[in-house]
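Of the protein chains in this complex, one is absent; all others appear in place.
Showing chain A:
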Amino acid sequence: MSGERASWPLYEVFVRPRRGLNHVHVGSLHAADDRMALLAARDLYTRRNEGVSLWVVRSDAITASSPDEQDPFFAPSGDKVYRHPTFYPIPEDVPHI
């Protein structure tokens, strides 16, 4: 009854809310091809002028890091406080810094 739809790939949808902003992930949908995904994304995610530009990307084309947010993958940045401006004490009377 619905086997033909089960084979439709999943797409992730990204919307640029207005010029000057990044595309942001808003959700996903199934479609038979890229064109249909784009039309469905318009109908589903921009019914109220939520966007001026849409990206649809096949979910299986995305490579992701491990789900674990404590992952050692991100460890290299964990101990480098000197990358932040607040690491450097500057006297309060120094202007414009």
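Heads up, the rule we're going with is that a residue touches a chain if its C-beta (ideal position, glycine included) is under 8 Å from a C-beta of that chain, and two chains touch if they have at least 3 such contacts; residues count from 1.
Keep in mind that, in the parts below, contacts and distances are computed from a predicted model.
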Pick from "Phosphonate C-P lyase system protein PhnK", "L-serine dehydratase", "Acyl carrier protein" or "Phenylacetate-CoA oxygenase subunit PaaA" the UniProt protein name of the chain that isn't shown here.
"Phenylacetate-CoA oxygenase subunit PaaA"
Across the whole complex, list the residues on chain A that are touched by the chain not included here.
1-8, 10, 26-36, 38, 43-44, 47-48, 58, 64, 67-68, 70
